[in-house]
Every structure is written in structure tokens, then in C-alpha cells.
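A single structure is presented below for examination.
Note that this complex is displayed minus one protein chain, with the remaining chains in position.
We call the chains A, B and C, going by the order they appear; numbering starts again at 1 in every chain.
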Amino acid sequence: MNRRVRRWFFLICACAIFGLFVSAVRQMPTFGHYRGPYGDILNRETVYERHITDVVTAVNFDWRGIDTLGEESILFLSVIGTLVLLRKPSSEVNDSHDENDTADKRKGREIPLPSAATRVATLGLVGPLVVFGLYIVAHGHLTPGGGFQGGVILATAPLLVYLAGDLKSFKRIANHETVQIGEALGLLGFLILGLPGMIRGGAYLRNVLPLGTSGHVFSGGMIAPINVCTGVAVSAGLVAVTYVFLEHTLETRLRGRR
Amino acid sequence: MLVLQATILIFVAITATAVVFTRQPVRQVVGLSFYGIILGLLFFILQAPDVALSQITIGAVALPLMFMLSLAKIRRDAEERKRREESEHRREAA
Amino acid sequence: MSLLPYIVAVWLFLVGLYGIVTSRNFIHLVMCLAILQSSTYVFLLAVGYRIGAGPPVFANVPVGTPAVDPVVQALLLTDIVVEATVVALLLSFAVQVHRNTATLDPEKVVELEG
Partner (left out) sequence: MNAWLMGADVLLFTLVPCGIAVFRGNAIERLVALEMAGIVQTILLVFLAEAFHRPSTYDLALAMALLTFGGGLVFARFLERWL
């Protein structure tokens, strides 16, 4: 199929999709007039039943917990896929690094270290970022946030260390084996946390911990531990993915420098 | 409130179009980052702070970094291949 | 106004699809896919929205305050984070294709494969 035929085919199909979509939307409740019962029931009952003030987190890790487990395994699998695809082929391991380095220098692309101001500002930001990430994970059931967002923020911290020009420290903080183990443990923790509910004769992921006072950090039963597991899995996954990309891109270039 | 929603929705549509029609990947990554900012704002205006936080954290550092790393990797591969071909060429000529 | 969010959602879908159909570069294609995916975000949030309601967070407000639908938000929130790792997977495919075929153009790759 050549280029022009494909474009015309796309245009015809696009018009058809647009028409069908508009006619479908006209049957739906108009924008701003939500009338499904589920949202209202959840908004009314969650605070009483689960002692959690952020209903979205409650839906994620309690009412719809098994779905989130599925989502997290998608995340896990795509991280594993990336790691497998980008692992070093054995023929390239003994590539002649000297040749690469001279080639870089010849093109005027040797690596200058970032200025001292950038380094100080970036490394100074790492501490607050870690604290903020932990806060977002820990307060997931109270304010907007939770394991997913907090995990991403935590993953950003080692990346900042790399961006400050310190690949060595990045490798020390985010040791590849540790990160992979953390990734696996995060998902495993989620899986295991579902079991006590079954042992007590209920459903998978059923709450077994005391609910506590709503509005306090220690409330909501199982949600806080699941949140922490998710945070570990997400942050480890993102760091692992970035690590393999970095290793592929930078390894030879940085070897000559230090 | 209505003005805010309508404006941000139109912004999202325009920005997405601009990102798609930017054909050069390096330029497009910057555009995509801007699109992420606008999208996060839309989520917040539609009363979804959790989703907006998700979008902000992903769109700020993680996604651009991945795109940039793969672009750098691809460029490096291309250069390496070119160099190898050149040296082979030289060897054949000699 | 009542149709605008839905129109924007389908516009994002079609624009993203157009980008994928006419793409000459795998990296460009992945970014178009990200845009296509964002159409679902806009659509679902538009479905769950209610005029005059607040976010479904009752940290500082009493229970019973009108709030928008939390279910669609929970769907999106995980999806956005998962999307990032899926994008990484797709990018590593693109890197691998470039290494094996020395091109990023989908059509040329098809030609090389035969």
C-alpha cells in the first residue's frame, strides 16, 4: 500500500470514526451531568467504611485492588521486557573503548562537567525530593497521591544525581541488582498482602488490619502497606529502565573520563 | 469555571496537533513535555488532582529522559556504524 | 460546550492515529501513540465530571460535599504511570530495530524484511 493510498484510506476511516463517535456521544449523559450510581456510593461510604479520605486511593487499592494488581504486573512485565531487550549482547562487551573515546574527542564532544552551581543545586534538591516522595507515598490515603506518584518522585531522585554529572554515584545509589530485587519485592509484597484476607476466610486482598481514625497517617488498614509496596515497585522499575538505557548510551563514553 | 475548562480543552487539542505535526523527534520531545504540562492542568481543572499529580511526575522528568536517552543511543549507533563502514571502505581501497 | 470535551477526545484520537499512519520515524510514532492514549484520559474524565463538584478527596471537607466520580480517576492514575514503562519498552524496540536495520523508517524496515 503506497503512501497516498494509505492517507486517503485513513481520511475515509477518520471521517467514519468521527461520525460514529459523535452519534454515540449524543446518547450519553451530557458533559457535567454524571449520573452513574457507583461514584456517588463510593464518595458517600468510603470514609465511613474504610476510614480513608482520598476516595481515589481507596478505589485503587481496596475496592478495585485486584485490577491494580493487574496494572502493576503490566508495569513489571514491561520493565522486564525492556531489561531483556537492552541487555548487552556478548559481542559488544569487548568493544574497543579507546577508539570510541578518540572519536568523541575528535568531534569536539568530550564531556564537560556541569558547573559547580548546577551540581550544588541539583544535589541539594535530592534530599527534599526523597522526603517529598516518601510523604506522597505515606499520605496516599489522606491527600492526593499514593504509591504510583510517590514512586515516580522517588525514582527521580537518583536520576537527578546522574544529571548533576555523577554517573558513578548514580551507579552506587541505584545498584542494578538491588534495584531489580526491589522491583520484584514490590510486586511480591502486593501479592502476599492479599493472602491474609483469604486465610481469615474472606476474599483476596480483604482488609485484616484495624482501620484507625480517619484523617490520621495510621488509618485505612491494608492500604498503607500496599501503597508502600507499589511505591517500591514503581520507583525500582523506573530506575531499572533508565539504568539500562544509560548503560547502553554512556558506558563507553564515560569510561575514558574517570 | 466554564471559560477555564473550554480554554484548556482547546489548548490541549491545538498542542496535540502541533506535537503530531512536528516531524523532527528532538523538537517533538520538547513539544510533548509542554503537552504534558497542559494535560496536567486539564486534569486538575476537571477535579482530578490524583491524575494530575501522576501526569506531572511522569511528564516532568521520567518521560523526557527516556526519549532523550533512546535518541542519544540511536544517534550513537548511527555514528558507530558510519565509522565502521568508513574504515572498511578504507581497508578495501588500500 | 456540552459536546466540546468529547470532540476534543476524538480529535486527539484521530490526530494521534494520523501521526501513526504517516510516521516516518519510530520515535515519532511512539510519541503519537502517547497522544492517542491521552484521548482516553480526556474522555474518561469528561464522563465522570459533574458541574460544581470538587475532587473526591475529603481531607478538609465534610463527607457529602458533591464530588466527581472517583472510579474513572482510579483507572487513569495507574494507567499514566504504567504508560511510561510501556513507552520505555517501545523505545527499546525502536533502539533494537535501528541496531539491526540501520533505519527508523517503518516502511524501509518492512522493505528490508521483505
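By definition in this document, a contact is a pair of C-beta atoms (placed from the backbone, for glycine too) under 8 Å apart; a residue touches a chain by one contact, two chains touch by 3 or more.
On a predicted model such as this, the values are computed, not experimentally measured, just so you know.
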Q.
Based on the whole assembly, the unshown chain contacts which displayed chains?
A. A, B, C
Q. Which of A:Thr46, A:Thr68, A:Thr82 or A:Thr143 sits in contact with the chain that's absent?
A. A:Thr143
Q) When the complex is taken as a whole, what residues of chain B touch the one chain not shown? A) 1, 3-4, 7-8, 11, 14-15, 18, 22, 26-27, 29-31, 33-34, 37-38, 40-41, 44-45, 47, 49, 52-53, 56-57, 60-61, 64-65, 68-69, 71-72, 75-76
Q. For chain C, which residues lie in contact with the unshown chain of the complex?
A. 54-55, 57, 59-61
Q. Of the residues in chain A, which ones touch the absent chain?
A. 109, 111, 114, 118, 121-122, 125, 128-129, 132, 136, 142-145, 149, 153, 156, 159-160, 163
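The criterion applied here is as follows: only the chains that are shown with their structure count from here on.
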Q) At what distance in angstrom does the C-alpha mean of chain C lie from that of chain B? A) 13
Q | Multi-partner residues of chain B (at least 2 other chains) | A | 48-50, 54, 58, 62, 66, 70, 73
Q: Indicate the residues of chain A shared as contacts by at least two other chains.
A: 54, 56, 144, 146, 148-149, 152, 238, 241, 245, 248
Q) Which positions of chain C touch chain A when the two form their complex? A) 1-7, 10, 13-14, 17-18, 21-22, 46-51, 53, 55-59, 63-64, 67-71, 73-74, 77-82, 84-86, 88-89, 91-93, 95-96
Q.
Per the contact definition, I'd like the list of chain B residues that touch chain C in the complex.
A. 2, 5-6, 9-10, 12-13, 16-17, 19-21, 23, 25, 28-29, 32, 35, 39, 42-43, 46-51, 54-55, 58, 62-63, 66-67, 70-71, 73-74, 77-78, 81
Q: Please name which positions on chain C make contact with chain B in the complex.
A: 1, 4-5, 8, 11-12, 15-16, 18-19, 24-25, 27-28, 30-32, 34-35, 38, 41-42, 45-46, 49, 53-55, 57, 67-68, 73-74, 76-77, 80-81, 83-84, 87-88, 91-92, 94-95, 98-99, 102, 104
